[in-house]
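All protein chains but one are shown at their positions in the complex.
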Amino acid sequence: MRSNDDFLSKKIVPGVEGDEIEVDPIRDYYCDAVPQVSREYKRAYPSIIDRFKNWARSESIWILAYGSGCGAIEMRPLMTPKYDAYQYGIQWRPTPRQANLLMVSGYLSLKTLRIVIRAYEQMPSPKYVMGLGSCTINGGMYYDSYNTINRLDYYLPVDVYVAGCMPRPESLLDGLELLKKLIREGKGHGADIYAEKFEWYKANQKKILKSWNMPDYSW
Amino acid sequence: MSWTLRILYALLTLFIVMNVGLLLNGVTRKIYARVNRRVGIRFYQPYIDLVKNYSLTNLVTHGVMFYLGPIFRLTSGVGLILFIPLIYGSQGFSNFSFSGDAVLILYFLFFGTLGMALGSGESGQPHSAIGVARGLAQVTAAEIPLVLSFLSVFIQYQSLSITEIVGAQQSGILQWTFFTNPLAGVTALLAFLGSMMRSPFDVVLAPQEIPIGPPTEYHGAFLGVLQTNRAIFPVAKTILYVNLFFGGAASWPALIPKAFLLYMWSVVVGTVFPRYRVDQSIRWFLKVPLALGLLSIVCIHFC
Amino acid sequence: MQQILDALKQSVMIEDVRKQRDDLVFITVSEAQAVSAITHLRDRANFTHLVILTAVDWLEEGLFQLTYLLNNPAEKKDIGVRVMIDREKAQMESIHHLWPAAATYQRELREMFGISFPGSPRLNETFILDEGWDGPPPYRRDFDTLKYSEETYFPRPGRSTNDPAEYMKSMLYPEVDND
Partner (left out) sequence: MVAMFNPIYFVVAGLAAAFLLTLFHNRERLSYFIMIIALSLMMLISLAHLASFLAGTGEIVQVFTAGFAPPFSINFQMGPPEALLTAIVSLVGLLSGIYLSEQLRKTGAYAQAVYIVLVMGMNAMILTRDLFNLFVFLEIVSIATVGILFLSRSRTSVNTGFTYMVASGLISVVLLIGIVFAYMNAGSLNIDTLSESLVMAGRGGSIAVLLITLAFLLELKPFPANGWGIDLYTSAPGALSALISAGGMSATYYALAKVLPVGQWSHDSLVAAVGGITFIASQIIALKQDDSRRLLGYSSIGQIGLLLVVLGFSEALGDRRDFIAAGLLITHALSKSILFYISDMVQDDSLRGWAALRRKPVLLVLFGVAAFALIGFPPFPSFFAKWDLILLLNGGTEGYYLLSAMVLAGSLIEAVYLFRWFSYALKLPHEDLPELASPTSRLIAPVTAALVLAGASWYVSTLVSGFSQSFLIPVAFILLVAVIDRLPAWSKNVISIAGVSLYIADLYPRIAGDLMTMIFAGIFLVGAVLTLLSGFYYKGRRAGFYPMALTMFAGLAALIEAATILEFFWGWELMAIGSYFLLIRGKKSMPHGLSYLLFSIGGSYSILYGFSLAAAGAGGVIAMSSLVGISVMPALAYSLMLLGFLTKTASIGVHIWLPGAHGEAVADIHFMASAILLKAGVFGLITVLLAMGSEAGYTRWILLALGWIGVLSALLGNISAAFQESAKRLLAWSSIGQLGYIVWGLASMSHLGWLIALGYSVTHFLYKGILFLAIGGIALKIGTPYMYKMGGLIKRMPYSFFAVLIAIITLSGVPPLVGFSAKWITYNLIISEQLYYQGFVILIAGIIAFLYLFRMIYTVFLGQLKDNLRSVGEISIWFRIPMYLLLIVILVLSFLPNTLLRPIGDMLSGIFPEEAIVWTGSRGVTSLGYFDGAMIMYVIVGIFVILTILFLLLRKQTQKVKQFNIFYSGEAPSRPELSHFSYNFFAHYRKAVGALALPLVTGFWDRVTEIIHAVSDFIRRIYTGNGQTYLFHIVLYVVVVFLVQSGGYR
């Protein structure tokens, strides 16, 4: 079968000076560098500055406002007066460039998985992933679907899972507190693990996203 | 005054203003939250956010201009605060205001805007460009009452020097420009709303539509620089207004409450009113503020 | 409605008629006559709107049932035209010349059921399975999705499945002996 994504195949474009330009979109439009492990991760013990940084990171968690499944509906109450996650240093940002936490709020079909991977890779490190609900843990009620993933941690480095179908806002807050604790303890190294086991993650991703039409790492 | 002393004063000024700015940001958002009946962020949250952003480990850059954009922006904020005579009578806290008068400040306001616009432009992010286009269009409209009110003040005092203007207002509250030239004062307050990037004039940022507008692609330390500027810049602008319209200040304790109250003016309006589209806000500035501004000039001219 | 069917009978051999409601009838026609029947309904009987084209997999009978649901907007009537085709040689004449939108349904059927419609535009392009699907058509009943999922999506071990009714009973009334 032919793919729709023709715009990513190589093409010859007539240049303005009468020349012909070969455009290879993956190579020419995208950076193809591989992520690197951070210096902090390599250190055996966190320095005092690292601890301070980790504290700041834990007290200022910016969530990418993106909902992949039904769980997105449970995130909204966190912004309302009843739960008000802002008081715990949690805020929402509209762009992955400025977010630290990716909340995967429910089942991921193949299509949304691709978007989630892109969004995750575009976030600046250190960055964290939280999986909400059974669907991200073991596929939940979609465990036998032909196009819904079962385990998120095979594709992205998950820091915290919050169980439930769907988990209630209270559970979410609990999960966030756990995440903050992990970060404070210097265990929030998802991005470094992702870089370290990059090939494994990519292999898993490519196993199911067979028509892989993006660069290996979306900077 | 020696150059060493000057630089020390400048650093002190920056330290004070930055703290004031960060606290103002925090308190403002607290107030927002309370209006929404939320607990809201901790008032020191902006500090943590700033540290967090600087402590992120990697940066993605699209090119030289992208890299320098936030620095241009911060230069503008820092330069602005150093060009404004902050404390009346204090040579130290007048910093570098001897290098130019109010006109320098008015035009230096654009320095950062331009740098930021160029930096975000290089990222190739279309949403940034949309945000900048909106911002520029709105600023040109908001600038109309601003120029009118400032012109009115300059004409009133026959001076472009901020120090002289502040000096003329020292003899009492009723000598403040806001009371001696109320039309210009009101016009300036309306123009002030347009430059603070708050509702109803914040469609430039429109987080859900064009993800956060110009700084969409900025992150980590870049964003930290922008946030630093976001602390300094509005305070500098506010102090400019305080100097021109509210008698300036002879000491920091006098300056900070004034700046705080004026800042709150935009916060209160922003909390209450919903957002304008760009063409609506342009038309709005071309109605009442323009008329008031012209009226103030006519009054100054003929009265 | 009867008149419409009578008129249709003049030219087409109707194998089966099932009246669902006064304004909804399902008829079954042969594979060879299906398109002419649909054309007749569209042009003569004002069934100008193709509501849906879908398929049912009769695995046991070795048949695919295609259903063309047609609507007459003026008289507010619907007719479903059913065609049984051979499951082994899953192929049907295209009707994209009657409704261009039919091509999209046919693409979907091609992808999900593996039914071919020779001549239909863009038939062999991916439709929704654009992540590079290489398994059998997933809507065929002989395709085991659980097995596929287990092979592909790294199932988490230790997962157990309960009958919801029994499970709820045991949870709510643990004192009752469920045997």
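As written, the chains take the letters A, B and C, and residue 1 is the first residue of each chain.
Quick note on the criterion: contacts are C-beta pairs under 8 Å (C-beta built on N, C-alpha and C of every residue); 3 or more make two chains touch, one makes a residue touch a chain.
On a predicted model such as this, the values are computed, not experimentally measured, just so you know.
For the chain that is not shown, the touched chains among those present are A, B, taking the whole complex.
Within the full complex, the residue among B:Y9, B:Y32, B:Y47 or B:F83 touching the omitted chain is B:F83. Here one chain is not drawn; of B:I41, B:I87 or B:L104, the residue touching it is B:L104.
Residue in contact with the omitted chain (choice from B:L68, B:A254 or B:A291): B:L68. Residue positions on chain B in contact with the hidden chain: 54, 56-63, 65, 68, 71-72, 74-75, 78-79, 82-83, 96, 98-104, 107-108, 110-111, 113-114, 117-118, 121-126, 129-130, 132-134, 136-137, 139-141, 143-144, 147-148, 151, 154-155, 158-161, 211, 216-217, 220-221, 225, 277-280, 282-283, 286, 294, 297, 301, in rising order. Residues of chain A in touch with the missing chain: 7-8, 11, 13-17, 19, 21, 23, 25, 28-31, 33, 36, 38, 66, 95-97, 114-116, 118-119, 122, 213-214, 218-219.
Basically, only the chains that are shown with their structure count from here on.
Contacts between chains trace an open chain of neighbours here, each touching only the next in line.
Centre to centre, using the average C-alpha position, chain B and chain C are separated by 63 Å. For chain B, the set of residues touching two or more other chains is empty.
Chain C meets chain A in the complex at residues 111, 124-126, 129-135, 138, 143, 145-146, 148-149, 152-156, 159.
For chain B in complex with chain A, the touching residues are 33, 36-42, 45, 48-49, 51-52, 55-60, 207-208, 211-212, 215-220, 223.
Of all the residues in chain A, the ones that touch chain B in their complex are 38-40, 52-53, 56-57, 59-60, 80-81, 84, 86-87, 89, 91, 93-95, 97-98, 100, 123-126, 219.
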